[in-house]
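So the structure is just underneath, and the comments pick up after that.
The other protein chains are all here in position, but one chain of the complex has been omitted.
Here the chain labels run A, B and C in written order, and each chain numbers its own residues starting at 1.
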Amino acid sequence: MKLARTTAALSGVVLAATLAACGGSTGNPNAGGGGGATGGAAPAGDCSSAEVFCVGMVTDMGSVDDKSFNQSAWEGIEAAAKQSGAQTKYIQTTDTKDYASNLKQFTDKKYDVIVTVGYVMAEATTTAATANPQTKFIGVDQAQAKVTDNVAGLVFPEDQAGYSAGYLAGLMTKTNKVAQVLGMQIPPVEKYAKGFEAGAKAANSTSNVSIVYHPAGDNAFSDPVWGANAAKQQLAQGADVVFGAGGKTGNGALGEVAKAKGAGTSTYCIGVDTDQWLTVPEAHPCLVTSATKLISKGTSELIMQAKDGKMKGGDFTGDVGLAPFHDFDAKLPPDVKTKVGAVVKGLSDGSIKTGVTLG
Amino acid sequence: MGFVRANRTGLAVALAVVVAAYVAYAVDGTLTSSLLGFAWSFAVPLVLAALVGVLGERSGVINIGIEGQMLGSAFVAFFAAALSGSMLLGALAGMGTGLLLGAFLAWTTVKWRMDQIIAGVVLNIVATGLTSFFYVQGFTLPQVMPSIEVPLLSSIPLFGPVFFTGGPFSLFAIVAVLVIWFGLFHTRWGLRTRAVGEHPHAADTAGVDVVRLRLLNVTLAGLLAGAAGAYLSMEASSTFERGFTAGRGFLALAIMIFGAWHPGKAMLAALFFGLMSGAAAQLQASRVVDIPEQFVNLLPYVLTLVVLAVAAGRVRPPAAAGEPFVKGDA
Amino acid sequence: MNDTSTTDRPGPSPAGPPREQGATSPENRRGVLDVLARFQGVLVPIVALLVAFAIGAALIRLQGVNPAFAYTTLFRDALLTESGLLRTLQKATPLILSGLAVVIGLRVGLFNIGAQGQLLWGAIGAAYVGVHLAGAPAVVILPAALLAGIACGAVWAGIAGLLKAYRGVHEVISTIMLNSVAAGVIDWLVSFPLKEPGQSIPRSSAIDPAAELSNLGFVPVGFVVALALAGLIAWILRRTTAGFRFDTVGANRDAAHYAGIRIPLVVTAAMCASGALAGLGGAIETLGVVGRYETGSSAGLGFDGITIALLARANPLATIPAALLVGVLRSGAAGLQFETGIQPEVVDVLLAVTLLLVSIPVLARVLFGRRARDGVSLTSGWGS
Partner (left out) sequence: MTERLLQLRGVTKHYGPVRANHDISLHVDRGEVVALLGENGAGKSTLVKQIFGLVTPDAGEIVVKGDTRPISGPSDAIARGIGMVHQHFQLVPVMTVTENIVLGHEPISGGRVDLPAARARVQELSDRYGLAVDPDAEIADLPVGTQQRVEILKALSRDVDLLILDEPTAVLTPQETDELLRVMRELAESGTSVVFITHKLREVLAAADRVYVLRGGQQVGEVATADVDEAGLAELMVGRSVVLRVEKDPAAPGEEVLAVEGLHVADDRGLPAVADLSLSVRAGEIVGLAGVEGNGQRELVEAIAGMRRPTGGRIHLRGDGTTQGGASGAVGEVDLTRARPDRARAAGVGHVPEDRERHGLVGSFSIADNLVLNRFTHRLFARRGVRNRAAIDDNATRLREQFDIRSAGIHTRAGALSGGNKQKIVVARELSARPRLLMAAQPTRGVDVGSIEFIHSQVVAARDAGAGVLLVSAELDEVLSLSDRVLVIHDGHIVAEVDPATIDRAEIGRLMAGGRRDAQALADEWGAGGEKQGPAH
């Protein structure tokens, strides 16, 4: 009796396994790849052959659809692929110690261009680049202190984007209080923050800018609840423009401002990195604009350079700016738009300096 | 008046807190209400989660899986709301998930007498694994959680806007504290629950169905964990992330102990933790003194350790917490 | 005493009260199931794993990938390439050690949830020595760094041990608190005093090359150390008086007190030993894999130790296969994603299902009915 039950249980397991295994007859070893089996329009080919142009990406901790830099970089790759017919694939990092081995997956398969995302992957990228001189590497957010011929560091003057956003905030605030809810204190975030503060002061010298970084280390960019709480606290103290810059943590802040009384009429929020009107719909009530860095554009440009053999080692400065105002386009006073437009222009032609330095 | 006598210390502390709050309010109204607001938003999930622990341990079951229960519920609440387009459905699904995970803990520990701590840890790991795998980006809630103003109460200065104006789950937390407080100490259910947690065999021989009461309480406590989870993904924020609960389920255990397994005291403890966290943010924002924010954030944890070390023996857990009940084993 | 006569000894009469017979006389055992039931400690995890893989196969199939191909890829990538194997063993190493840390606690009836914090301290302690003793010869700096890691972990766990032993603070609560405190303090350390000069993310400087733990081909030295420690701990628990003390305190605290075992001492010692193992795990991460202390590089390893210990059912030697399993799955996940696009989180599901089935008594009961042994049991109550 017991034996029969056991046998039944065991054979059930085996059966399930077999069925599952056999059922996958359509499973194609090469069908996988990037973007959940939709990687690239080109048919799968051998990346080592000269005809096939392959672009790989290793994400920072976090997934490729993170509404943040991983996603932007991937969108850049996809755009470039559409243009060049490249074959694309990505690996999502789940352990910071795997950067090197994830890179190796691509170098082993002789990928032509490998995009690595995030400041912390800089060293692993340089090491892999030195070992694979014929492969081109694009390091998003990786400033190149020393030039490696086959590594292009895609960097952005975040302080300029922050400055524009801060300038807008300075013009908008009625309470003379603006707040920033930030993720971890790392260079890109810090540049945004300092630029924002400088911009706000430039627009309105009496404005008061408060800065709150997420306290803990591990989940600094993925704690929306804390972000919301911090935003709430700042709102309660009279802040009427909140800059949320810190991944999901910042998004949490945006969402909280959107719920506040007067959201969109007297209280506003500003997003970061990408046009968050598109990625954080819950922030629509308050989201005036986002301080953006055009990672997609920069990545895509660098890939095309690499394909044409024109990519140079060292830093490649990408574009920054402000995202469209979307629904607020109609609501913002025209003079505010004009002034901000002038600042954006001045920053890009160098006539305005943010004065931000780190360290 | 028996109530006053029985809770003399608690009431004195509460009164002192209220007085202190209003003194602070008189000195700097915005700062005080913003800090208190932060503290309460921070405390809501902790209060609910601590009540989960209180209910479990008062009936003799240690629940270390609150974190997993919250995580699973937050996940289901968010995606149910996002996919169905109904906030109500999301909230119900979240609480339902909590109930289900509560039932899991109840059945494994009470029915099958699995080690309670291991069952809780397994619950956490399973919830983390499943939510990580099934999580997909790109969904948003159909709308924001409506904010409710409780008539009259919400017009109390300082406390009204903080405690009596807010989303349904924040208000639910207050109701839950009061209901469980009253229930535990004044009703038949409460008397039996406490008996079951202190001396299950005594309750058994008095005709109380220990197993059924434990199953019921641990399962229903899951409902509160579900509310805590749904609060996080639907009310406190409008999103879900992997590892979203960020240790709040564990912090709730500390709060439960800090609050001496008492709903009201647990709420005070949670508010205290919230105030600490709010103070940490405030110190950064106002740039008064340059204390590394890490240290300010550590304060509640260190304080808990100190309280436990000093008050050991005075803070007494329910005697049967952690012990499986075997009938006739008296 | 060489009594050749067949007369009965006084006392035991064959028809004595039935309770005189041992409850588990071997003659009563019959049937295949009984034989199998004796090996249920091994069989249950294996069956659990099979079930988990079957469920995983269904999930993989749902994503349009052939599960057989997926699993082949996963294992090939984790085991059949030299770099994959190295990576697998590197991943398994801290898992064995944090698993052992939790096992030691379980044997004394303590649930060390704080392996995470202890491991972090080990990692930063080793990094500190590895950086600040730079220039010293390898024979000095390497052992010193390892010892620093061990000591840091032991001291941190020792706090929980002392609180438990002398103040009756439940270790689960104290170690949860200490984990948070460790994370904060260490975050501050690498953000300020120990931060790499000129660096803007919180991390320490790179350790001196002399302090690095190398690899013997595809076998990391740290892995060998972990294997040796698993063996050593198994031996200590089985064969030494210290092990007997641990097991006695874990099995029956009152009897241990009666037997003259100084329980507070054993509890503190066990926590320290536990923390030392976790700390060593962190130190090996720093010295053998990361090369410095970096925030987030050891995330979750201590908590994984709980999974390992429970999978291993508190048996020190069994932490090795358990850790290898987790190592293989984690290490193969990247290749799996590269080839098939399956999310690496599928590994979490496999592990969760396996752990669930190993831990809850249902599977053993389905398989063995009443012969099923109970699972691991440990602490009771919050008190002392």
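We adopt the following convention: a contact is a pair of C-beta atoms (placed from the backbone, for glycine too) under 8 Å apart; a residue touches a chain by one contact, two chains touch by 3 or more.
Since this is a predicted model, take the numbers as computed values, not measurements.
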item	value
Where the missing chain makes contact, among the chains that are shown	B, C
Residue touching the undisplayed chain, where the options are B:208, B:253 or B:275	B:208
Full-complex contact with the absent chain, from C:35, C:62, C:138 or C:255	C:255
Chain not shown, touching residues in chain B	2, 182, 186-188, 190-192, 194-195, 198-199, 201-209, 319, 327-328, 330
Contacts of chain C with the absent chain, listed as residue ranges	9, 11-12, 16-26, 239-242, 244, 247-248, 251-252, 254-255, 257-262
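Note that only the chains that are shown with their structure count from here on.
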item	value
Averaged-CA centre spacing for the pair chain C and chain B, given as whole angstrom	30
Junction residues of chain B - those touching two or more other chains	242, 294, 297
Shared-contact residues (touching 2 or more other chains) in chain A	63, 215-216
Residue numbers on chain C that touch chain A, as the complex places them	31-33, 36, 47, 50-51, 53-55, 57-58, 60-61, 63-70, 83-84, 87, 90-91, 183-184, 186-187, 191, 198, 200-202, 285, 289-290, 294-297, 299, 330-331, 333-335, 337-345, 366-369
Residues of chain C that touch chain B when the two form their complex	59, 111, 113, 163, 167-169, 172-174, 176-178, 180-181, 184-185, 187-188, 191-192, 306-307, 310, 343, 345-346, 348-349, 351-353, 355-356, 359-362, 374-383
Chain A partner contacts - residues on chain B that touch it in the complex	30-31, 33-35, 37-38, 41-42, 45, 136-138, 140-141, 144-145, 147, 232, 236-239, 241-244, 246, 277-278, 280-282, 284-287, 293-294, 296-297
